[in-house]
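The complex is shown incomplete by one protein chain, all other protein chains being positioned as in the whole.
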Amino acid sequence: MNKVVKNANEAIEGIRDNATIMFGGFGLCGIPENCLKALAETKIKGLTCISNNAGIDDFGLGVLLRKHQMKKMIASYVGENKEFERQLLSGELEVELIPQGTLAERIRAGGAGIPAFFVPAGYGTEVQGDKEVREFNGKMHLLEKGLTADFAIVKAKTGDTHGNLIYNKTAYNFNGVIATAGRITIAEVEELVPFGTLDPNHIHTPGIFVQRIFQGTNYEKRIEFATTRDK
Amino acid sequence: MNKVVKNANEAIEGIRDNATIMFGGFGLCGIPENCLKALAETKIKGLTCISNNAGIDDFGLGVLLRKHQMKKMIASYVGENKEFERQLLSGELEVELIPQGTLAERIRAGGAGIPAFFVPAGYGTEVQGDKEVREFNGKMHLLEKGLTADFAIVKAKTGDTHGNLIYNKTAYNFNGVIATAGRITIAEVEELVPFGTLDPNHIHTPGIFVQRIFQGTNYEKRIEFATTRDK
Amino acid sequence: MALDKHGIAKRIARELKDGFYVNLGIGIPTLTANYIPEGMEVILQSENGLLGIGPFPTKDEIDPDLINAGKQTITAIPGAAFFDSSNSFGMIRGGHIDLTVLGAFEVSQEGDIASWKIPGKLVKGMGGAMDLVASARNIIVATTHTDKDGKSKLIKKCTLPLTGVKCVKRVITDLAVVDIVPGGFKLVERAPGVSVEEIKDATEGILIIEGDIPEMKI
Partner (left out) sequence: MALDKHGIAKRIARELKDGFYVNLGIGIPTLTANYIPEGMEVILQSENGLLGIGPFPTKDEIDPDLINAGKQTITAIPGAAFFDSSNSFGMIRGGHIDLTVLGAFEVSQEGDIASWKIPGKLVKGMGGAMDLVASARNIIVATTHTDKDGKSKLIKKCTLPLTGVKCVKRVITDLAVVDIVPGGFKLVERAPGVSVEEIKDATEGILIIEGDIPEMKI
């Protein structure tokens, strides 16, 4: 078993034009910084990106946007990004907005082999579109489909050489489900340890879901809204 | 917030005849021994019990069976229990058998507000019955419903006074999903600690799902098949 | 006199009960955290994956791995738990949250809410709002009664794209507390010093007024 790759460049090997890629993270919290940077340094284009957010103008997925590598974005919230707005209004970028819980569940379902399921979110709104509507327990629901991707890229605090992952605090977020839904799942971690080091009770993502893993470098961990109180 | 109860008797208060109860555990591993014993000491009857297994003749759910407190059993595997066989053949007990993964997912769905979802398991078998069949990605699937219960009873290794739970090894099993699916969820733990003691990254079941918690006593932790190797 | 943001937040706080698990939306709802009554334990959920939001961090405590759904840096209280986004919305969709408070552009007298999109202006996305309003058992909208131009936000039918239908149970504004009941908005309380007439004028939807309307206690 050899899942360990040297760095982000090796990790993203095989990603081609028009690939569909999921990215873990919520806002800028828990995003795979190294892989995003490596992707932005390639000429790969036409990407369909699935992520809760679209980054900010000069960080996270925003960099792929600025370099026009993205054809379509599937997300739940895309504020905080002027270039995104510009490309959307000019028709350069296709966007599909999905309620956050439905997005998380569609990704989990994709990873867990559930092709479709019913949720109440979005009933009677634009999100309904031509989705099948059905009543359960006196409440209307929409049929939503499982979602998978060619590649899923996540970021964890710690990982082992078998691909077992442990996230830190709210950097867990979408990383947990996204790790399960890639045909190839890439994990970058702050600390890579030999297998057998982690407590098997504390694993968030079992290694079966991860095909490539490496220890990232130079994490910036930018903060979108630093809010503080006085001591 | 006061979730801590004194003992199993206090924990099972409010369970009435004909209630539906889910029990965590797989075989005899990770079952809520204290609550099972307390229930068997009551005169409550007509119970519908949902659990992966039905215990053995003189331990676990088997005790409720022997005392004729059970009207119906929903499970995936009910071997290892002669009294079960007798009651089933005599028509005293109603039984619904569900593929194990479908059972786990139906319980998760119930807890997560998903009223129905499609899975491939059981297509073309007795399990199909009159369930809706639909093809996705060239494969046939059955529509399965979310499952909830009046009470869900789980067993964890450690819990805190806010109801946060951590399971041990394979005693995690069905406890994790069942904790989410009770209108009232009862947790018995080997060790009850003050809230703030557990690492928030290590919680398996967040306290929001748990309404009552207590520290159990005298755990027998019986083993169904002790298999060993020589040193 | 109309309440300010903090006044609204104080009134929202009176909806809390000991042991409640609560999701507070961005804006006025978030302020409610400052007015939880002494001795009452209320646990705040953050959709991205946290139960037990604490106060904002001091400058030294800031942790980029610890943010709320509004992407602000926060802290976690003792007894907190982290989890992934699917489990987080499992809690929400499964009805485990006792109270959800969120802002709105418009609320209709049938309980519809519009809060995520103003056509022609930038679409930022619905985030978790559609999941919250479709799922929570108890949804309160916190908003000013009218917008900046004096136009009522409590209206007969929403004009903006909806976030959810027939889901809002109660609206708490700078002028009043109203419940959604069959037939319209039922006036429950007045802000201190605000007359029933003022509230009626500020409400485009049908306002049901029965008997004496007490002043809010905040």
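Each chain gets a letter, A, B and C, in the order it is written, and its residues are counted from 1.
One rule holds for everything that comes next: a residue touches a chain if its C-beta (ideal position, glycine included) is under 8 Å from a C-beta of that chain, and two chains touch if they have at least 3 such contacts.
Since the structure is predicted, the reported quantities are computational estimates derived from the model, not experimental observations.
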Chains in view touching the one left out: A, B
Residue of B:20, B:34 or B:76 touching the missing chain in the full complex: B:76
Chain not shown: contacting residue from B:15, B:93 or B:107: B:107
Chain B, residues in touch with the chain not shown (by the definition above): 26-30, 52, 75-80, 85, 88, 95, 97, 99-102, 104-105, 107-108, 119-127, 157, 167-177, 204, 221-231
Interface with the undisplayed chain - residues on chain A: 1-3, 108, 110-114, 160-162, 164, 180, 195-196, 200-201, 203, 206-209
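Here, only the chains that are shown with their structure count from here on.
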Where chain B and chain C overlap in contact partners, by chain label: A
Chain whose mean Cα position lies farthest from chain C: B
Leading chain pair when contacts are tallied as C-beta pairs: A-C
Distance between chain centroids, defined by C-alpha means - chain B, chain C (Å): 36
Chain A-chain C separation of Cα centroids, rounded to whole Å: 28
Contacts with two or more other chains, residues of chain A listed in rising order: 105, 119-120, 167-169, 172
Junction residues of chain C - those touching two or more other chains: 76, 82-83, 86-87, 89, 92-93, 135
